[in-house]
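Yeah, one chain of the complex is gone here, protein chain that is, but the others are all in their spots.
This part shows subunit A:
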Amino acid sequence: MFLASTSEYVDRALRGFARDHRDIVTLHTGPTYVRARDPNPNRRVGLVSGGGSGHEPMHVGLVGPGMLDAAVPGKVFASPHNRQVYEASRATAGPDGVLHIVKNYTGDRINFGIAAERLTHDGVPVARVLVDDDVATESAAAATGRRGTGATIIVEKLLGAAADRGAGLADLAALGTEVVARSRSIAVASASHTSHVTGQPGFALAPDEIEYGVGIHGERARRTIPRPPLEELVDRMVGDVVSHLPSGDRALLLVNGLGGTTTIELYNVFGLAEEALDRHGIAVEGSLVGTWTPALDMKGFSITVTMLDAERDGWRTYWDAPAWTATLRK
């Protein structure tokens, strides 16, 4: 990995990021969080997300007009401290409080939860949208539930647009929860990420095998399968995702690289995924293709589908609404 030799490479990267995008964000230290330089005055609720580092551009690259008011990064693959969440929330809360967008991992739940208790104690209204979209963990260890992965990007975009229109805390929480309920993902990998600790691959995989159902922290999937042609693989993934979604005839589609996957590969996946969805009678009405939620440099990709229908045409408006962040611009 190309990381500075001291242990503070996350802070170093954040300083670089904030300098590079100084027109959009500011970096707060002690504790660390990134916030939007020019908050939207129409917002009544601050949007705060966060989680372990190693998934960039999530979340700091999504701070700015139309999306997040603040992002709170932890160390690589580790939850942020509650104090970071608490202070970022105090700094960005609107008159109707603050909404936490939290991926479903134990550490994130606890640390955002402690921060939420502190905010409540201070009299700041707070609510949470828990993102748990990964169908590979549908039946795994019922206590922990599905992991939160790529759908987070879609949730943050739609909620950002709704917040810009002055939506209140309860409405935003309800919208976010409904978007999560209508979003599912699956990921595959053909090679491990490089461990940021050892500098070695996290696991070994033969050239004719893939991991089906990986997460975003370098963990193996529950299944290793013989590697099918990409057409078959994408068809199976889309089928898996759609089978876990409510019915609908239109959708948002996110094709996400896991860090070591090239753009030409991702657009191959996107083209095939759109065709596969078409065979299910689902038209893609909005899309995003790129490296949005990686697991460091893992070679793989994920497919996220958010199901729309006639009653949810408003979500398309939210999807198309303006945003100006370091990495997502509309």
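Convention: a contact is a pair of C-beta atoms (placed from the backbone, for glycine too) under 8 Å apart; a residue touches a chain by one contact, two chains touch by 3 or more; residues count from 1.
Keep in mind that, in the parts below, contacts and distances are computed from a predicted model.
Hidden chain, UniProt protein name from the list "ABC transporter substrate-binding protein", "DhaL domain-containing protein", "C-terminal membrane anchored cell surface protein" or "Putative chitobiose transport system permease protein": "DhaL domain-containing protein".
Touching the missing chain, out of A:Gly113, A:Gly166, A:Pro201 or A:Gly239, is residue A:Gly113. Of the candidate positions A:Thr32, A:Ser49 or A:Asn82, contact with the unshown chain belongs to A:Asn82. Across the interface with the omitted chain, subunit A contributes residues 82-83, 86, 107, 109-111, 113-114, 116-118, 121, 143.
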